[in-house]
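Everything on this sheet refers to the single structure shown next.
Removed: one protein chain of the complex. Kept in place: all other protein chains.
This part shows chain A:
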Amino acid sequence: MTDATQEQTGPMVAADGTPLKKSLARSLRNQKMRALALIAPLLIFVLLTFLAPIFDMLFRSVENQMVSDTLPETVAALDSWDASGTEEPGEDVFRALYFDLFLAAEAKEHTKLGTRLNYEQVGISSLFRTSGRSLDDVGEVWQDWLEDDVDEIWGEGSFWYDMMSGEPADEAVLDDARDRMATLTGDSMRGDIGFAPGEAISALLPRTAREYAAFAVFTAIEDEDVVAEEDPWEAVYAAFAYDLSQPGTADAIGSYTGTGADQLQAVVAQLDTMPPVDFKAAFAAIDQDWMSVENWAAIKVYSSRYTSGYFLNAVDMQLGPDGPEARPENQQIYMMLFRRTLVMSLVITFSCIALGYPVAWLLANLPARRANLLMILVLLPFWTSLLVRTSAWKVMLQQQGVINDVLVWLGIVADDARLVMINNQFGTIVAMTHILLPFMILPLYSVMQTIPPSYLRAAKSLGANNWTAFWRVYFPQSVPGIGAGSILVFILAIGYYITPELVGGTTGTFISNRIAYHISSSLNWGLAAALGTILLLVVLLLYWVYDRIVGIDNVKLGG
């Protein structure tokens, strides 16, 4: 037998001597695990199919890897360029752009990048599209020179293959090329391509080796052709020309002994007839817009891997060279849409309170039989499709619709001055108030049911007339129901899509309609995600404010 006073000296222990806390935790663990196992299927289901996609979608609002993935060299070269100045970037940037863009054009990624940058700078999309087609012409200048003026062998794929191959192989260049093409196309670029650049030629003509490796990887894996049988890209000729134009290359070729050394020396011999290597001029010739500082500023500003650009766009701002700035007046739309969504949702919420309160009161105070009938009428809309209800309002409210017909028939409205009640804010408010009304009535009803009629009687016996008794005694006790209903209706309204889409016209649409447009039509998912995130934050903020003012504990959905 343990003495009770002895137990008090240390921490409490269970009968077997283990600390009581540990013993308790152990005995509860099984219960907890069993409870967790029961909800696990739902938890996993919700996580995988609901939360994960939402977070993935929201992440798109800051994700901006397309510019740096597509134009990695250009982005690096732009680092030293001053975007706020008036001077366009230098030759190094244009050279990097040429090789980046060539690869992107081969992978057919340059138009996507154009679309992405077009969100920020109108006109870039067509610039990228037209330039993509003209890049071949730039390289062909040197290709023609090599084939026509130097040696026809420069036009043969097998010669290039032999020259660029070699032992020992420069695996680093090949891996670089694989990674580069993998990022660009999104496909895995692993696997045998039947080509390995030689270390010697790679040291001699670094740029050429890189471009040829990229060409080889793409040809073997994407096109599934044999590298040796294919003529190299025009970019390879451009890279060759660039390598030749570098000081020291000519001397190094003189001492080179690998495959094609003779042909290389022949090229060096005619080097003075080579067309000049000037990528900047080449781009200027393709499109004068490449000389626009604004376009380059946009590329530089949106070259970081993560951007606040979508969010700034969603609040009618943009990233300028000097940081965030307001968009031009005629491009501002989202703040107006947010404001409209909030204001209309508030109007809808108040309309629901005004219409739902008396109905809920009747429900709570009628005898059970008639209350049940009324309850069925309240719930009836839930059994009808949302589309049917919305369409019914179209029939009711349109200019040739039921209400206008009746008003004309009664002579209240002239036939040529029928009221416009649909495809505007009025239509949206009417239809959505009707659709969301049950969400107001049900919480109100469940709260009102718990208020005994004796309170009103007591108030009257104390001398209050009907209005005072209602306002001072009944109404304050029904406020939690109003709160619960308002939260429900407001949050549902703020994200509503179908009804504003069908009856909203141009002036009655919500921010959700714009989000849907960016998801399905303009494909600007980043902006859609930013708008959605802002909407979510606004709801959470209002919820927090509501909690501070009314107290979420005071919200009753029943009992």
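Convention: a contact is a pair of C-beta atoms (placed from the backbone, for glycine too) under 8 Å apart; a residue touches a chain by one contact, two chains touch by 3 or more; residues count from 1.
Please note the rule applied: contacts and distances are computed from a predicted model.
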The complex's invisible chain, by UniProt name, from "Molybdopterin-dependent oxidoreductase", "Sulfite reductase (NADPH) hemoprotein beta-component", "Chemotaxis protein CheA" or "Spermidine/putrescine import ATP-binding protein PotA": "Spermidine/putrescine import ATP-binding protein PotA"
Contact with the hidden chain (one of A:R129, A:R327 or A:K460): A:K460
Hidden partner interface residues of chain A, rising order: 452, 454-455, 457-466, 468-469, 472-473, 476-477
